[in-house]
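The complex appears here without one of its protein chains, the remainder shown in place.
Entry: chain A
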Amino acid sequence: MEHERCYIYTPPETNGRAPKRRRISKGDPKIHLPERLQTFRHIWAEQEERIRNTLEEADRATQDKIVDFVSSASPSERQVIPTGLIVAGPSIASHGSFFDRLGKRIKKDTNSAYTVLTSADAPNLKTLLKNLIKKTTSRVEDDDDDDDMGCPTSSARNGSKLLGFDLGHIQGWRVRNPVDGVVIAFQDSEAFDARVLVEMIDLFYSWLDRIPFVLLFGIATSAESFEDRLSRKTLRYLEGQKFDVTQSDEIIERLFRVTVASANVPLRIGPTVARRILDRQKDHVQNTQDFSDGLKYAYMSHFYASYPTIFLKSDLSKGDLTTEAFEAVRNMPSFRRWIEAKVDAGESRIVRKLLDSDDTLFDYIVSHLKSGQTALNGLSCAVRVLDSLRRSLQMSPTARLSSIWVRAASADMIGSPFLRETMLSLKKMSPERFLQLLETWSSDDLDSSFFTLDLGLYVSELEALIEANDGSIHFRNQHDVGNESLRTTVVAQKVLLSKHKATLSEHDKAYSELVGRLHEELGAYFANAFIDPKDLFLSEILMYDLKSPHTEVFQPRPRFAIERALSSPHDYLGCDCCGTDRGEGEGASLSATLPATAILYQLYLESGSLINVSDLWSAFHAMVGDDEEDSEPRAMALFQRALAELKHLGFVKPSRKKTDHIAKTMWKGL
């Protein structure tokens, strides 16, 4: 079938595959696989729901505005085309989904037709109009011949056929489907040819008395640069309004908050994976979809490949499990650490039971999963507390919640300068900030089971203080340096510096004490909450933190893989003949046993940017040719095949500089 171009797969007649697929080995990876996948789907459905809600919520404000704009723009008697400039930010990849969602809203909430055009639809005005008409009136017709394009209704009405790009089609369509406005969205306005845009706007303007157009331009740069591309005459036809879309990094932050750093997530990604996903977002993709893909894949990997994830199933009973699952738990590093700690503590009887009895282990696992989840939820909650604390104190540099969480989850928070600095500025907090902070916390719906501080107490005490201070909120904070002044005295030609503290009133002292108490309690809370997740028993189940499949799957290094395969085939083949006697340096790795392409690749690496094929051949022949005389055609065949492969992979290209020379196009490792 390799010579066919496209075909439908048909299985070979012989069905000899069946016995081959039975696995005999003991470690069957498919134990509980359906259950595990079911658990995965269950948990992921929850997450997906959260993601969807977050995305909708993020867009809602902007979408509301746009929908209002569209519906208010509908009345007729207009002199200009109402135009929405949607500044959607530089993350082009998420524009498509945004306009999809927007279209659904507009269709639902207003009586308008909605069409999205991309730059691919509009190489010139004619094609643009054709596509527009086709999409708007949703006709399914062949457009390969213009003669057929005459819409029967319009031709019947006018007696003459309309051409395929005549806006009369839309007019006719509107007669049949009365809509208030025809909304046309240009998803990537930067990619449109400016001339096409100008012509199109002129045309739309001339039709405005018959078709109520509303234009929406998706803009990745800025509204000003969009206006610069149009002529002034054209701009006069437009009446613009600007809409700012929530930027994707902001959305990512919110997604992270609900999917990872929220308090009710049964499974989390670990700091390594989280950091990778976030970095990738920042550096490359900037696409909300990709974030959720990464998260999903982490969940998939977790449940697909690891037995003990079955314990995350919500209603699990002992009878559902096989001994393999328990064996797997006993092999986990966190289990060993835990057991060793227990042995050290002298609880050897429990240890014995745990090692022997599955029932006991099951009970322990269930209870520890609960407590582990609680601990992780507490950690996330503490992160949110810290985040809102920093935001209330307006500390710089601004740290994102996600980065705080990653630091906390990698047990990098306790004793870090970051935390210390925050706590210090907490101590110096002014009363206004204090009030603001307390408000933020109470409005932040932090779960009281995790955030143990009694906020109400602080609020009431502070209010009492303010009352006692004659309703004035001005307190001096004992810890604040701003209340100290330096006094310089010159005594006997020596300069003496002395600190002078402003005298504090009773209220000031009480306030300072209150702040000090908060500082202390919060410090204790953080010390409690910022645990090292890796120390938890069963942390492997509760947190997925393996970078191995994740990185390669999302950020492949194909060039590296190919170069590696060619330069050291032993890595892949694991054969005895090559690579056993690899000395230092490149020379030792070149042996006649290598695959032909690998040999040629080595020679290729050593040569300059222009390669003489004749010399290449003689070198190659010297490598592979043996003493038998008839080996030459075979060596030549191998040589030709290897050369063709190098060409296929794009390593070489023909060169006209000299005869029988080829040009090198890739340098290894660059």
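Points to keep in mind about this one:
Methods note: a contact is a pair of C-beta atoms (placed from the backbone, for glycine too) under 8 Å apart; a residue touches a chain by one contact, two chains touch by 3 or more; residues count from 1.
Please note the rule applied: contacts and distances are computed from a predicted model.
Missing chain, UniProt name from the options "AP complex subunit sigma", "ORC2-domain-containing protein", "Checkpoint protein" or "UBC core domain-containing protein": "ORC2-domain-containing protein". Among A:Tyr307, A:Trp405 or A:Phe475, the one in contact with the hidden chain is A:Tyr307.
The chain omitted from view is touched by exactly one of A:Phe186, A:Phe204, A:Tyr297 or A:Phe450, namely A:Tyr297.
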